[in-house]
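My questions all concern the structure below.
The complex appears here minus one protein chain, its other protein chains still in place.
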Amino acid sequence: MRANHIKDLWAEGRVATNIFLGLPDSFAAEIIAGQGWDGVTIDMQHGLIDYQVGVTMLQAISQFEATPMVRVPWNDPAIIMKVLDAGAYGVICPMINNREEAKRFVGACRYAPTGYRSTGPVRAAFYAGPDYHQHAAETILTFAMIETQDGVDNVDEIFTTPGLDAVYIGPSDLSVSMGGLPGGDQRTPEVMAAIETILAAAKQHGIKAAIHAMTSEYANEMIEKGFDLVTLSNEYRHMATRAAQVLGEVKV
Amino acid sequence: MRANHIKDLWAEGRVATNIFLGLPDSFAAEIIAGQGWDGVTIDMQHGLIDYQVGVTMLQAISQFEATPMVRVPWNDPAIIMKVLDAGAYGVICPMINNREEAKRFVGACRYAPTGYRSTGPVRAAFYAGPDYHQHAAETILTFAMIETQDGVDNVDEIFTTPGLDAVYIGPSDLSVSMGGLPGGDQRTPEVMAAIETILAAAKQHGIKAAIHAMTSEYANEMIEKGFDLVTLSNEYRHMATRAAQVLGEVKV
Amino acid sequence: MRANHIKDLWAEGRVATNIFLGLPDSFAAEIIAGQGWDGVTIDMQHGLIDYQVGVTMLQAISQFEATPMVRVPWNDPAIIMKVLDAGAYGVICPMINNREEAKRFVGACRYAPTGYRSTGPVRAAFYAGPDYHQHAAETILTFAMIETQDGVDNVDEIFTTPGLDAVYIGPSDLSVSMGGLPGGDQRTPEVMAAIETILAAAKQHGIKAAIHAMTSEYANEMIEKGFDLVTLSNEYRHMATRAAQVLGEVKV
Amino acid sequence: MRANHIKDLWAEGRVATNIFLGLPDSFAAEIIAGQGWDGVTIDMQHGLIDYQVGVTMLQAISQFEATPMVRVPWNDPAIIMKVLDAGAYGVICPMINNREEAKRFVGACRYAPTGYRSTGPVRAAFYAGPDYHQHAAETILTFAMIETQDGVDNVDEIFTTPGLDAVYIGPSDLSVSMGGLPGGDQRTPEVMAAIETILAAAKQHGIKAAIHAMTSEYANEMIEKGFDLVTLSNEYRHMATRAAQVLGEVKV
Amino acid sequence: MRANHIKDLWAEGRVATNIFLGLPDSFAAEIIAGQGWDGVTIDMQHGLIDYQVGVTMLQAISQFEATPMVRVPWNDPAIIMKVLDAGAYGVICPMINNREEAKRFVGACRYAPTGYRSTGPVRAAFYAGPDYHQHAAETILTFAMIETQDGVDNVDEIFTTPGLDAVYIGPSDLSVSMGGLPGGDQRTPEVMAAIETILAAAKQHGIKAAIHAMTSEYANEMIEKGFDLVTLSNEYRHMATRAAQVLGEVKV
Partner (left out) sequence: MRANHIKDLWAEGRVATNIFLGLPDSFAAEIIAGQGWDGVTIDMQHGLIDYQVGVTMLQAISQFEATPMVRVPWNDPAIIMKVLDAGAYGVICPMINNREEAKRFVGACRYAPTGYRSTGPVRAAFYAGPDYHQHAAETILTFAMIETQDGVDNVDEIFTTPGLDAVYIGPSDLSVSMGGLPGGDQRTPEVMAAIETILAAAKQHGIKAAIHAMTSEYANEMIEKGFDLVTLSNEYRHMATRAAQVLGEVKV
């Protein structure tokens, strides 16, 4: 089975970079995937992307070494299984707040006896190889998002869910859930404390820790703390940032 | 009829900013169009964009003041008329090398008796208003691209074509046509001389002059020279530039 | 934050008009949205419309003052949050039968602490402005559809759900649920009694009342009764009605 | 080979009804095609429709007896052959002004020795049957649009082009070409005279005569004059007309 | 109401053939549907197909006698009702493991009082006729997939669910659920025993029995056993098989 590049990096003790895609377009995906990111994540939750165009984005990413991942809109086995069958090598699931939700998520990603995923990896087997079924569990990454106070309170029961590979922290929702403001790169004491709690629990239970960042500064701080994967915002923000900067430089 | 923002700026003696779109996606178009560019040009020539998605991009741009324009793939009345009917307020036509080609292009953009455009401005009339037919000629901009040695040699006959509003210089093709290398922001003596020739002829014949730039430096130089519109590369290059920069800053 | 036109009308004590869209096409949406309807609702339940094309329809509607709304296929947080992130300013949710379902629906529409909506209003913030998060709750409308006998029986517990703005009555499903025939503009005593019950409860609990109509006659009757919003069928029925009429007039 | 319904009607001396489609949507096409129109024409010239969605519209129309036709954007063999291979049973070609243009158009519609159409009727053979090649010339209709003064002046040489089945009059372009205003249902003396000239020439040379109408009144007048096919506007105008009417009836 | 071809066959005591579609393309669907299969099933579970393109596939199939069916991604009323409104005449629902799940599935397919399907058969009524509502329950087929050990254990309570028409066996998932390997045409004693158990229960409770096969050999064996419908793999496997065979025959 084709290797999962992020897992390979982790096996060497390295940190992985990741970027989100929010534009429903396979060419933007292809450009980004060719830049050397370790993971490229199609954001079907907040990005403007639905399944059908997501498939063409997975195809575009497949030319490269980057691990193709999908953030699904919700903890729903229908879409989780569909993106896996389409070849996703990692699934990030929002709003995991307790063990039951974690089991529902992980179960949708794993074949029996671990989970309840239906077999039929139509495109995945083309991407991965004919031995997909045998090695899927050890190759495909499952990320549970902890982004609420409930999630923070239940990290132990969540992180010990069999088949869960990693936690993914969304600082913006975490802040909102705690009564703060939305926005990335949160540094309020409350959010930072929650991040520390989650990170420590991940280390304790032997799962990997990933976090969403809007800037390289925040990402680097989080790497310093011990995170295993950092996401650096998404392609449309980078586009908007640079376009606005250039426009500002023109003297008209 | 809804005004053409670039024409309004030009009437005040100001320079207009423009950006190209190469991604086939209406959300990228919407983000860019909301940034304050004076013109936003859907690049159907080198961009990965065909007519059907181009329509949704025109719709997205229509929320803003920016002039929606299209660079057509070729000097072909079929696509020129289709993008005009879809609401383009400016057409940039590649590879105009002589008077005959200029007439073919401008004629496709204008109703009789000036041209031979077929009437049926299906979406354009929704965008522009019910008096579209009467004011289309004075509102919609026609840009002839001069990007070959032939075009440079024939600027006088091209620029005096009735109904032609502006010239658009493509420095990369100009360089290639003269035996040089491709790439934006050309500064070889040969290309600079050609640019000066074209610019002078445009001033002489009373049409506007526009040029493609990859950087704000080059754009500002061209504004200094007297250009009326500068394009600052396109959205996918800005995306790629910024994403690569951020990736480079992460310490993994 | 950009205002919600329907809320503005309601603040003035006026009745709002609304129309449904069932064709998956942004140009039909644009034509309709330009006609002066107060609300334009993309019908993702019974219309032939999925999320991806729905986004382009929201973009087309955004050029106009009309409030862009979506009827979601089902009470599912995944799609509710996705259409809100895409810029919907109102959500109509089918088949709300009790308090628990109402809370699930409204919670998906509201950020913490009222609800559990995940933050990331990707396109919504472009449409609404940077203060989207702060004003979303007071701007975005939530409509619970009452269209079953259970729903009618539970109007009090449903209408007092915090964050619920309005009820939306579907007379056809209401009739079917009561053992009657499907079809719009129901006037059977059973359905009329249920409508009166719902309307009275809405008035009592201070939420707005909306209803689906197939004809202007029925809509006007409902306005007389005190409804705050009337939907006048959808664009494809209007198309079919007029096309059939014209065909019938031709003497071949 | 599956019969061409319009040709069958004409063989019985009857007049055919036709409608244009301007919305890029196969469901609108399906609704219209099911209403009993004799022809349904996908308008790729002024409609917002490109080839790919046009194919799905042809598929939708194929369920019904109506003749599926396409108005192509321009007299271009590339698109003419593509829509024929996709199953169009009639092609309406804009802006035929002389014999040479007529031959170019008709030649693209006919296999050798009459024309130069390339063989490969990929979907057409599924729609029509395995004997498509043998009967294509006698089944598929070619309509040359006469909509300029030049076209009117050259009707004799145009209408005697071998393989041309019919003329299609566009009164709006005809008016514009003669210095008048655009708009359907033209009744100025100049346009009416041109219509009479075209109609008489069609009768003389044994080809059929078709005309575009915006209302049933105009269509009926034209039937009285002897036209063989009348088009009654298009689906989006019918939609807009009826929706606006209903909106006007609501008392808010 | 238009008849359901498979139901007609069954009424005559005959066995129906079926094929799955996994490519998101209406032309592949049209080619297959024209070959004489009794049922053609759009596979939205493991196929790479989402709702929007699924609608165009249903339209393409509608030209033919074959029963258009959909395998939905999951037991979710949102998508079940959407595909029914789009004109599916049969729904195959994966992973039905007990009576509660069977009721949830069947209820989504049936109007009150049997079920809770919302009325609004937008395209279905065009396909089926105006009496759709009255005859939908007796015309539209519901298939519960039994593909886990739990499902096998609960066949009696599942098969006696009012409104359930048939069982559909997925041998690959059945095998995986029992600890075996995935893959079609399972013949292990465990799977064969389960198939016999399911088939016997179906016969006992008077519902039809359908099964997925990869080869005609397996299908014929299952027909011998008494199955009422056999699926013969899908269009992309047939494509791949034949293409690979031809490639292997070329002597390069």
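Annotations
Which chain is which? They are A, B, C, D and E, in the order written, and residues in each are numbered from 1.
By definition in this document, contacts are C-beta pairs under 8 Å (C-beta built on N, C-alpha and C of every residue); 3 or more make two chains touch, one makes a residue touch a chain.
These numbers come from a predicted model, not from an experiment.
By the touch rule given at the top, the unshown chain touches A, B, D, E in the complete complex. Among B:R2, B:H46 or B:K203, only B:H46 touches the chain that is left out of the view.
For chain D, the residues touching the absent chain in the complete assembly are 50-52, 55, 76-79, 81-82, 85-86, 111-113, 116, 118-123, 133.
Interface residues of chain B facing the missing partner chain: 22, 24, 45-50, 52-53, 73-74, 76, 79, 94-95, 147-148, 170, 172-173, 176-177, 179, 181-182, 236. Where chain A meets the missing chain, the touching residues are 26-27, 30-31, 34, 55-56, 59-60, 62-63, 123, 126.
Following the convention adopted for this analysis, only the chains that are shown with their structure count from here on.
Measuring from the average of all protein CA coordinates, the nearest chain centre is that of C. Averaged C-alpha coordinates give centres for chain C and chain E that are 34 Å from one another. Computed from the mean C-alpha positions, the centre of chain A lies at a distance of 39 Å from the centre of chain B.
For chain C, residues that reach two or more other chains under the stated contact definition are 22, 24, 27, 31, 48, 50, 52, 55, 76, 79, 123, 236. The touch graph of the protein chains shown belongs to none of the named shapes.
Looking at which chains touch one another, you get A-B, A-C, A-E, B-C, B-D, C-D, C-E, D-E.
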